[in-house]
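Note sheet for the following structure.
Omission of a single protein chain aside, the complex is shown with its protein chains in their original locations.
As written, the chains take the letters A, B and C, and residue 1 is the first residue of each chain.
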Amino acid sequence: MTSTTARLTRKDFASDQDVRWCPGCGDYAILRAVQNTLPELGVPREKIVFISGIGCSSRFPYYMNTYGFHTIHGRAPTIATGLKLTDPELVVFVITGDGDGLSIGGNHLLHVLRRNVNLNILLFNNRIYGLTKGQYSPTSEQGKVTKSTPYGSIDRPLDPIRVALGANATWIARTIDRFVPHMQQMLRRAVAHPGTAFLEIYQNCNIFNDGAFAELTDKRTRSDNVLEVEHGKPLRFGSPEAPKALRLSCLDVEIATCDPETGACADPWIYDATDPRHASLLTALEHPPYPVPIGVLLERQAPEFVASHLAQEREVIERLGPGDLAAMLRGHDTWRVE
Amino acid sequence: MTSTTARLTRKDFASDQDVRWCPGCGDYAILRAVQNTLPELGVPREKIVFISGIGCSSRFPYYMNTYGFHTIHGRAPTIATGLKLTDPELVVFVITGDGDGLSIGGNHLLHVLRRNVNLNILLFNNRIYGLTKGQYSPTSEQGKVTKSTPYGSIDRPLDPIRVALGANATWIARTIDRFVPHMQQMLRRAVAHPGTAFLEIYQNCNIFNDGAFAELTDKRTRSDNVLEVEHGKPLRFGSPEAPKALRLSCLDVEIATCDPETGACADPWIYDATDPRHASLLTALEHPPYPVPIGVLLERQAPEFVASHLAQEREVIERLGPGDLAAMLRGHDTWRVE
Amino acid sequence: MSTPASHEAHVHAHAREPLTVATVRFAGDSGDGMQLTGSQFAHEVAWAGNDLATLPNYPAEIRAPAGTLYGVSSYQIQFGSIPVFTPGDQLDALVAMNPAALKVHLPDLKPGGILIVNRDAFVPRNLQKAGYESNPLDDPTLRERYRLIDIEISTLTHRAVEGLGLSHKEAERCKNFFALGVVSWLFNRPVEPVLAWLGKKFANRPELREANARALKAGLAFADTLELIGPAYDVAPAHLPPGLYRRISGNQALALGLLAAAHRSGLVMLYGSYPITPASDVLHEMARLRNFRVRTFQAEDEIAAVGAAIGAAFGGGIGVCGTSGPGLALKSEAIGLAVMTELPIVVVDVQRGGPSTGLPTRTEQADLLQAMYGRNGECPVVVLAPATPGDCFHMAFEAVRIALEHMTPVLLLTDGYLGNGSEPWRIPELDSLPEIRPPWAEDPETFAPYARDPETLARRWAPAGRPGFEHRIGGLEKQDGTGNVSYDPDNHDHMVRVREEKVRRVAREIPPLEVQGADEGEVLVVGWGSTYGAIHVAVSRAQARGHAVSAVHLRHLNPFPPDLGPLLGRFRRVLVPEINRGQLLRMLRAEFLVDAVGFNRVRGLPLHAAEIEQAIEQLLEPGARTGAGSRADSGQGADA
Partner (left out) sequence: MSTPASHEAHVHAHAREPLTVATVRFAGDSGDGMQLTGSQFAHEVAWAGNDLATLPNYPAEIRAPAGTLYGVSSYQIQFGSIPVFTPGDQLDALVAMNPAALKVHLPDLKPGGILIVNRDAFVPRNLQKAGYESNPLDDPTLRERYRLIDIEISTLTHRAVEGLGLSHKEAERCKNFFALGVVSWLFNRPVEPVLAWLGKKFANRPELREANARALKAGLAFADTLELIGPAYDVAPAHLPPGLYRRISGNQALALGLLAAAHRSGLVMLYGSYPITPASDVLHEMARLRNFRVRTFQAEDEIAAVGAAIGAAFGGGIGVCGTSGPGLALKSEAIGLAVMTELPIVVVDVQRGGPSTGLPTRTEQADLLQAMYGRNGECPVVVLAPATPGDCFHMAFEAVRIALEHMTPVLLLTDGYLGNGSEPWRIPELDSLPEIRPPWAEDPETFAPYARDPETLARRWAPAGRPGFEHRIGGLEKQDGTGNVSYDPDNHDHMVRVREEKVRRVAREIPPLEVQGADEGEVLVVGWGSTYGAIHVAVSRAQARGHAVSAVHLRHLNPFPPDLGPLLGRFRRVLVPEINRGQLLRMLRAEFLVDAVGFNRVRGLPLHAAEIEQAIEQLLEPGARTGAGSRADSGQGADA
C-alpha cells in the first residue's frame, strides 16, 4: 500500500467520490489540472494534503486521493498552518474561494501570507458566492445585480493580488480555469516556491455568474485582453496580426503596438517578477484598456515560517540542551517533606 | 443642554473619567491632540462618536465627552459601519491598536477600507500588545523578544499603510504621538475626507516597548529619520545643516543632499498624494537608510459607501414609489375566504 | 389577484372521490425543476381554498450530477379541506421523474398510493446510477403494491411543444409541467394560477410560456382522456377563518414581520447578514425593501453582521442580523457585548442540521441551548421561536418589540423547515399590530446611561446623535445607574442579577398559554418551533381515541411563560418531542424538576405525526418508562 512516486499517474490522484459540481463548472478544469500536475512532483501521495474552507470550490479535497480536509468557512489557512507546524514535510494545498478566502477568511489570508508559511493557496475566483446560490462577493464588480443586491451592489471590489501585495506575500500568480497548460505551469512553480504561494484562478461559475471571464477566454478576444507575464521577458500581448506590448515610462504604462511582421516592439517593459514595484504597477492598471496579467507576478525569497520555527527550536536545544522534564517539573525552588 | 458648537473648547470634550493609562504613555498626547482638534471642527458634540475595540488605546472613548462605545476586540469597524448606515450624519472615529486593528480585526479593517465608509480610523501603533502586558504584535519587528517570544519572534511584520493600500483605501496618513501639531493637522484632514480616513499613529508604550520610535522623535535624530510628506511639495528631510531630499528616477529612489545654504535640491521628488503609485513606491522604501514618511500619503476620491446606499435608496423610491406596507403584506397572489 | 376561493373548478367528466386531505411529493433530479413544480402545485391548492403545508428538500450541491441518488430534489405538500398542520408523513401520491427519485422516495409512499413515473428516464445509465440492477417498472410487484401511472413524460412533452422552435434541452425542461398537469387533474386542482404565473414569468419569452402551458395542458389532457388512470379525487375548500389569504414561506413571513415592526416603530431598520443556507432568503427578501428604507448590509462575515446590528442599535435604529447555526456560533462574543451594553438587537437563527457544517440544507432544532448559553459569562437573552411559517411574521414582530421595549438582544429561532416551508397565511390588518414603545431617555438633566425603567428594568435609550445625552458604554462591567466602568465585586453580582431579572420580566407580557385539549390529564406534550404541526396532529388523534392528552407549544423559550410550571404539574407525564437530543427537555427538567421524557429524532427532517402519536401511546401504557428522563430514548443509539 505504500505509494511509490515513480509510477503515479493522474488517476492515482482521483478519489472514488463522484464529482458534484454543476456540469460545465470551471472547477472541473482546475481539478484536472491539479490531478495532471501532481504526478510530476515526485511527492508520494500520502505527503500531499488538500485543505479547504467552504464553498463550491472547497469541495475539491473530496476528489483527490490524497489526504484532505474540508474545514469551515474561511479558516483553512489556520488549519494548514497548524498542520505544517506539526509535520513540516507535508506538501499542503489550501483551496479557497473569493468568498471563503477574501470575505470571511480575509484576515487569515493576510496573516498566512505575511508569515510566509510554505503552503500553496489556490483561490478560485468566480466573483460570486456559488454554494449559497448567487450573492455578490468581495471581488464582484460594483453595480452587480445578485440575489442579495437586487438594485446593484455598492461595494468597491478587492483585487486579491493587491491584497496579497499589501500582506507582503512572497509569491503571487494568476491563471485562468480554461488555460490548463498555463495553470499546470503555475501549479508546479507554486509548489517549488519555499514559502506561501498565492495563486488566483479565475473560474467561471456557469450557473450564477456565467461569462465573468469570457473576454479573457474567448478565442476571439483573448489575446487582446490577457497578458502572459514572464520574469525577464517583455510584456507582450495581442494577436499575431496586431501584436502589442506594454511600455513603462518611469511610472507610466502605455500600450505600444508592435510590428506585426517581425513582432518587434520598441522598448517594451521587461518584467522583473522579483521586484514588487513591477507587480504593483502592473496590477494597478485598469482593465480595460489594459490587459489582465496572468503568470507569476511576484516571486521573492524570505524566511519561511515553519523553517524559522524549527531553526529556532534547534538553536534553543543547542543552547540549553534538550528539555529535561523532571528538572522542569522541579523548577527552581523545591523543598522536601519527609 | 443642547450643545452649540461655537463656544466649545478642549475642556468640553474631556469626560469626567480619570484617565487610566500608564504615566508617560503616548496615548495621552493623542488624547490631547484629539481634544484640541474637535472644537475646530464646528461639529456639535452629540454628533461625534468614538468607537473602539479592546486594548490600552481602545479605552480612548471613555475620556471623550461625546458619544462613545468601547466594543470588543477587533470589531469596532463593523459597529461603526452599522452606526453610520443608521445615522449618516454622525462624525465617527474608530480607535484601534496594532493588535486590535491588524491582528484579530484585520479583516474588518480590510473591508471597511474597501467599502470606503466615511469613518476616521486612528490606529495607535505601539508595535506591542499593551493591555495584555507585552506580547509581540503584527507590527513588531522580527526577532523581538517578548513574553510570548522569549527566543525572539519569527513572524514577518505587516505595514499598516501597505495593508491599507492593498485594501484600496482612499485616504492614508501617518503621524507620531509626539508631533502634536502634525497630528492635529492630520486629524482635521481625516475628518474632511469624505470616505474612510486611515491614520496610523506611532505611539510609544513606555512600559512594554519603550523607545520603539525614539529615533523618530528624539530631537537629535528626528530630522534625518522622519520625512514629512505634503502633496505637491518636494520630499525633503534632514537637518537645516544637512538638508536632504528624495529623488525619484523612474522606479528608483535615491537620497539626494541639498544645498545647506540655499536649501535647494536638484530635481527632488514632487509628491503626488493622489497617485497611489507614489504612495506605493514611497512606503516600500526601507528604513533605514530611507526616512519614515509621515503626513497624508494617499488621498483620492471614490464613492462613499453610506452615500451610495442612500442614493440607491432614493433612486429605488423614485422608481418604485415609497413602500406600501399593506400591499407588500398582500404580495402578488391572494384569495379571500368568506 | 384576489380571487374568491369559490373559483370555477376545472370541470372534468371523470367521477371523483372526495378527499379531506392528500399528500403529494414531486421528486426528480436537481435539474428537473421539482422545487418550482411543487411550489406551483402549492399555488394551485392555495388558490382552490385548501389549507396546506409544504416541505421542500434539496441537496447541498447546486446542481448535483444528473441521475445520482444524492442529486435528488423533492417537494412535498399536504393539502386538505380540513386544517393542515404538517406536510404529511406518508404519501398519497409520488411523482418520480427518474430512477434515483424512485429509489430514494418510494419507501414513503403508502401501500396502494399513486406512483407517477417518467418512463423515458428509466434508461440503463440512470438505472445504474440509482443502483437498480433491472428496471423496477418491469417488476410486477410495483404495480401490485402501488397504483402505477407509467408515462413517457419526456416523449409526450416533446411532442406537445413541437413547432415552437425550442432546442431539445429547452423542450425537455418542460416535462415537469406535464407532470404537474397530470397531478392537477388527479386532484382536480385549478391550473389557472399556473397559467397566469407563466404569463408573468415569461413575459419576454412567449415561446417558453407557450411551451410550458402546452406541456401542462398535455398532462391534463393525457390524464383526462386516457382511461388507464382509475379514480380521481377532489378536495373541497377548507374552512379557514375568513379573511384575505396568501401563501407564504417562513423566511418571507419573517422578513415581513421585521418590516412591519420597523414600520410600526418608525425607526430605521438595518439588516446585516452574511449569506448562509437556509437563512439567505431572508437577506434576499430584505434587500428588496429599499423603498421602505430598510437597509441591508451584506457583511464580510457573521461577526461583522452582528456588529453592524449593534452599531445600528447604538444609533437608535433596529439592528437585526440573520444567520444559521454556524453563524450564530461566530456571533457569540458580540451578542455578549449587546447584553452588557443592553442594546436592542434581534438575531435570527434559521436552524439547520449540525454540528459543524452538518447537513446545511436540512432542518433541525439543535441550536436552542446554544441560543440560551452559547456565550461567555452569565449572558441571558430573550429566546423566541415561531411555530409555523406564517407565525414567523408574528414572532419576528414580537422579537423587535421585546428588543426595543426591554433593551435586550432577542434570539429568534426558526429552522429550515419553517423557513422554506409554506402555508396559507391570513394577511393581518396593519392596525392590529401592537404599538412599540422604546424607553427613550427623556430628560438630559436626570439622564444616566444605566438608569432603568422600574417596571421592565430596561435602561433608557439615548441613541448617539441626541444632544445632551452624550455618554459612553462598553463591554466592561458597568456600575448600575451611571454606567461607569466598575470593578466593584458587589456591583458585579448585582448587575448579573439585574440582567437576569430584566429578561425574566419579559414573562409578564407573555399571553396565557393556549392548551390544545384539557388543561389537566395524563400526558402533556410540550413542543416548540416547527414541530407544532406534527404534535398537533398526533395529539388530536390521541384525543380522538379518547386519551387524556393535551399539548402546549412554546413560542417564548426564555423566559418561559409564567403559567407553564403550574400547567406541567397538572399532568401525570410530560412528553417533549424535538428534532434534537432533548434540549427543551433539559431546560424543563432543570427549571421545573419535572420528569419529562423526550421523543428525539435527528434526521434533518420534520418529525412525523405518527411517530409522536406512538410515543404518546407508549407513555400512556401502564408501567411506561420513567426516571431515565432526559436520556429516555438514547440507550440504543450507539449501536456501533
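The rule is short, and it goes like this: a residue touches a chain if its C-beta (ideal position, glycine included) is under 8 Å from a C-beta of that chain, and two chains touch if they have at least 3 such contacts.
Nothing here was measured: the structure is a model prediction, and the numbers come from that model.
Asks: What are the shown chains that the left-out chain touches?
Replies: A, B, C
Asks: Which of these, C:G219, C:G250 or C:G604, touches the one chain of the complex that we don't see?
Replies: Spelled out, the listed residue whose C-beta touches the missing chain is C:G604.
Asks: One chain isn't shown here. Among A:L83, A:L281 or A:V296, which residue touches it?
Replies: A:L83
Asks: Among C:E207, C:E378, C:E429 or C:E442, choose the residue that contacts the chain missing from this document, as touch is defined above.
Replies: In the complete complex, the chain left out is touched by residue C:E378.
Asks: Where the complex has a chain not shown, which of C:G33, C:G219, C:G353 or C:G527 is the residue touching it?
Replies: Going through C:G33, C:G219, C:G353 or C:G527 one by one, C:G353 is the residue touching the chain not shown.
Asks: Which residues does chain B use to touch the chain missing from this display?
Replies: Spelled out for chain B, the touching residues are 18-23, 54, 56, 70, 72-74, 103-104, 106, 129-133, 135-136, 138, 147-151, 153, 155, 207-208.
Asks: When the complex is taken as a whole, what residues of chain A touch the one chain not shown?
Replies: Those residues of chain A that touch the unshown chain are 1-3, 15, 17, 44-47, 49-51, 54, 61-62, 64-72, 75, 77-87, 89-90, 107-108, 110-111, 309, 312-313, 316-317, 320-323, 325-326, 328-338.
Asks: In the full complex, which bits of chain C touch the chain not displayed? Write them out.
Replies: On the side of chain C, residues 59-60, 70, 324-326, 328-330, 332-333, 336-337, 339-341, 351, 353-360, 362, 364, 366-367, 369-370, 372-379, 452, 454, 457, 474-477, 480, 487, 489-490, 492-494, 496-502, 580-581, 585-587, 589-591, 593, 595, 601-605, 627, 629-630, 634, 637-640 touch the unshown chain.
One rule holds in what follows: only the chains that are shown with their structure count from here on.
Asks: Go ahead and name the chain pair joined by the largest number of contacting C-beta pairs.
Replies: Going pair by pair, the biggest contact count turns up for B-C.
Asks: If you average the CA atoms of chain A and of chain C, how many Å lie between those two points?
Replies: Going by mean C-alpha positions, chain A sits 40 Å from chain C.
Asks: List the centre-to-centre spacing of chain B and chain C in whole Å, with centres computed as mean CA coordinates.
Replies: Result: the chain centres lie 45 Å from each other.
Asks: Residue numbers in chain B touching 2 or more other chains?
Replies: Answer for chain B, listing residues that touch two or more other chains: 107, 110-111, 309, 312, 316.
Asks: Please set out, as single numbers or ranges, the residues of chain C touching at least two other chains.
Replies: 290, 300-301
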